[in-house]
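One structure follows; several queries about it will come next.
For this view, one protein chain was removed and the others were kept in their places.
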Amino acid sequence: MPDAHASVLQHHFETLQQQKESSSLGMWVFIAQEVLFFGGLFATYTVYRAMYHDAFAAASHHLNVTLGAANTAVLICSSLTMAMAVHAAALGRRKQIVAWLLSTVLLGAIFLGVKVVEYREKWELHLIPGPSFSAHALHLEGDAASHAQIYYSLYFAMTGLHALHMIIGIPIILGLAVFAWKGRYGPEWSTPVEMTGLYWHFVDIVWIFLFPFLYLIH
Amino acid sequence: MTTATPATVLPGEPQLPKKHFLNADYGVWSWLLTRDHKRIALLYLASVTLMFFLGGAYAVLIRLELITPPGDLVSSETYNKLFTLHGVVMVFFFLIPAIPAVLGNFLIPLMIGARDLAFPRINLLSWYLYVIGAAFTFWTIVRGGLDTGWTFYTPYSTVFSNTNVISAALGIFIAGFSSILTGLNFIVTIHKMRAPGLTWFRLPLFVWAHYATSLIQILGTPVVAVTILLVALERVFHFGFFDPNRGGDPILFQHLFWFYSHPAVYIMILPAMGVISELVTCFSRKRIFGYSFIAMSSLAIAVLGFLVWGHHMFVSGQSVYAGMVFSALSFLVAIPSAIKVFNWTATLFRGSVSYETPMLYALGFIGLFTIGGLTGLFLAALGLDIHVTDTYFVVAHFHYIMVGSTVMAYLGGLHFWWPKITGRLYPEWWARVSAVVIFVGFNLTFFPQFVLGYLGMPRRYHFYPEEFQVLNVMSSAGASILGVGYLIPMVYLAWSMRYGKIATPNPWPATGLEWRTSSPPPTENFRETPEIDVEVYDYTVPPKEPFLA
Amino acid sequence: MSEHVVPIRTYVGVFLALLVLTCATVAVARLDLGEPEVAGLRLPLNVIVAITIACAKALLVILFFMHVKYSGRLVQLVVASSFVWLFILIAITMSDYVSRGWSIHPGI
Partner (left out) sequence: MWSGFPLFPEQASSLASSVDGLYLFLVGVTAVFSLGIAGTILYFAVRYRRRHPDERPGEIHGSLLLELIWSIIPLCIVAVVFVWGATLFFSMNRAPDDAIEVHVVGKQWMWKLQHTTGQREINQLHVPVGRPVRLTLTSEDVIHSFFVPAFRIKKDAVPGRYNMTWFRATKTGTYHLFCAEYCGTEHSRMIGQIVVMEPDDYQTWLQGGPAPVSPVAAGQKLFTELNCVTCHRSDSQGRGPVLDGVAGSSVRLQSGDVVAADDAYLRESIVSPSAKIVEGYQPIMPTYQGQVSEEALFQLIAYIQTLKGPQATPAQPGGGQP
């Protein structure tokens, strides 16, 4: 597809190879930035977990491990479908790309749906940090309740930012699916799919750490 | 004015190229939707200049207030907002973007022989993020200001302040991403877009410095972004992160904040050092002394800079042992900085030194940076820092680094590349005068503050004891000179855009690829992709011919 | 670099390994592995196992799904440095908290 080749090469690059490598490096640098962005939260988490271990454990026991584990599996599945989409894009299999991308979106949506269920449960039990927070459901009182509130503050900040990343990712993947349907991606040029894949896998990795850190405190 | 008006162009006089990036297209949208790194650099130039004078206006009010010991000009509430906004505007909206986003943006593609940065759209997005961040800051000001200090220390910022912390925090958060994306663009560009034959050790040191800066922007900025976000969550939704009444630790905020904000000082100073390396070689007409040591010291500063943040917290109650480690590492940063100063000095040796304005700024930079750097040793020394931290000693120290050094380099660089950017020369006589005025004014303003600080005058004080008045008056007097010094270039640079003498492609003359295209450069920078076979800074031969059609 | 087409077998293998590790981390969390003391340091085994499994999973995703195994040195360097910086942030911050309780009368 020489025409497609010419249209995707941006004017300031010499070759398509240079353009692909730049995109890939750019995405990786962006992910490095993301690592440090979540890193601030993980550092906060580490400090308080070491400080208030017991309250964190008690508070975490109220998370639904089954839902968390199921969601982990869903996200891993979505990573697989994303990887398959990238694979199909590299081979230029138009319908396969679309199918894999849409299944990724579906799995992402399931994850978010489960997250909504979990959040609602916390809402009903007054576990949303703030003035209405009550550690009653956790059977904690006094200072332990405050520390449980720190746990829930971190829980919502971390899972919330993670979910936000997914919410940003889903429309991007949908957009890719549209372009894929139009036959934009093939062996010559599939960088957008690849880059979105990297982003999506990164979001998966964040969850891989969030799950044991938030749900499985012993 | 010593320059002629361009009423008549004599034969043999340089002429502007017919087509260049400034006249490639006309109209507001040709600027607001541009993807040309040179135009984006000029958008940044206009915005950071605006922010510089806004921040400067706050400084004027602060210095006016401090002429007398009692707080008689403004109320304490207002005074606190003045220094807070001075800090926020200057740090996040002037110093951090100034050299990278203006000079770096304009020059990096030119210096490496590329047609643009790797991601032109993201480059434009960076500018828009900057503008949105600045808009939030304006909103903060209009709504009544901010009084937390630019450091946003908790729990004051999260629980006690009654001012507009949220909008200010959002502004900084957004501007942070502007900075991250600029860094990302630079890293990819420097890695992937270098002209054929331009190997790493042939790169100008300006590029090396920006590479190191970008590393900090990428690896540090996200941490302060998320920290600011936590402050906002704690303030708006009463999440508990740093509030001691709910078991939070305010010192954790300081760790997270300084993890970025100490390296942020290197975001300001590393590009400045890059500028100085260019200026010193050009005006000594001699290869930089110890090229690889200067290049590597930039990286060393960037990496070591991440390991020293705790030296802002020696009196906070941080563990004594952590304090010792931070102190030791802080001293190590002094070494690469010293290496640079010595190498610049050695570059002059047996050179052919001329004293055009950029060189005056460069020499001024070396002097002020030396003092700023050496006073950093006072603050890294544990037992001594206890006395001087949070006093005017610190204020003087970081102004020597951030204003004395960074702004000097910024102005020096702006003058140096002004002919390249606009195609016209600035009036040399006025420029030299203003360089001297700024140097003198700066020292008069900030040197007394070292003495004040050691005497024990705390920073951020609206009222102060009478015995500190003489030094404060000296400082304010110096500030008025400094202010004039900053206004003069503003005037003649604006004037020269229209009336300045037409510049040749290489007026100094200097080596470096940016001088081998027309002034101003065409939109695509070079008519043909340049090929490089020698390293930059080869001053033994007359300047090479430009790559012109 | 990104031209390398990874066989589907690899993806499925990695996927299965990730699922197995997820089950393992849940299962291990139900056990109390104790906190044996080694050379004066108490090692909370549960935490160590959980982190190890999470790191293994992340590594699988990074190496295979994200193709870092097949990427150039530069990308590998970027990935490594982001985690090194994360480590710097957490480790140095924690060094303050860990040593706050230490006496400043070191037996003199």
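Some notes on this structure:
Order of writing sets the chain letters: A, B and C. Residues in each chain are counted from 1.
Please note the rule applied: a contact is a pair of C-beta atoms (placed from the backbone, for glycine too) under 8 Å apart; a residue touches a chain by one contact, two chains touch by 3 or more.
Since this is a predicted model, take the numbers as computed values, not measurements.
Looking at the complex as a whole, the chain kept out of the display touches A, B, C. Contact with the omitted chain, checked across B:53, B:237 or B:293, is made by B:293.
For the chain missing from the display, the contacting residue among B:125, B:328 or B:477 is B:328, taking the whole complex into account.
Residue in contact with the omitted chain (choice from A:87, A:147, A:201 or A:218): A:147.
Across B:53, B:342 or B:495, the single residue that touches the chain missing here is B:342. Along chain C, the points of touch with the absent chain fall at residues 35, 42, 101, 103-105.
Mapped onto chain A, contacts with the missing chain fall at residues 51-55, 140-144, 146-147. Contacts to the hidden chain, counted on chain B, fall at residues 71, 76-77, 80, 147, 149, 153, 155-156, 159-161, 244-245, 247-251, 284-287, 289-293, 314-317, 320, 323-324, 327-328, 331-332, 334-335, 338-339, 341-343, 345-346, 348-355, 363, 366-367, 370-371, 374-375, 377-378, 380-387, 389-391, 451, 454-456, 458-467, 469-470, 473, 539-542.
Throughout what follows, only the chains that are shown with their structure count from here on.
Of the two chain pairs considered here, A-C and B-C, the higher C-beta contact count falls to A-C.
Rounded to whole angstrom units, the spacing between the C-alpha centres of chain B and chain C is 37. Each chain gets a centre from the mean of its Cα atoms; for chain A and chain C, those two points are 18 Å apart. Residue positions 74, 81-82, 85, 89, 93, 97-98 of chain C are each in touch with at least two other chains.
Residue positions of chain B touching 2 or more other chains: 191, 219, 223, 252, 255-256, 259.
Touching chain B in their complex are the following residues of chain A: 10-14, 18, 21-22, 25-26, 29-30, 32-34, 36-41, 43-44, 47-48, 51-52, 129-131, 143, 146-147, 149-150, 153-154, 156-157, 161. Residues of chain A touching chain C in their complex: 20-21, 24-25, 28-29, 31-33, 35-36, 39-40, 42-43, 46-47, 50-51, 65, 69, 72-73, 76-77, 79-80, 82-84, 87, 90-91, 191, 194, 197-198, 201-202, 204-205, 208-209, 211-213, 216, 218. Chain contact summary for the complex, chain B toward chain C: residues 191, 219, 223, 251-252, 255-256, 259, 306-307, 309-310, 318-322, 325.
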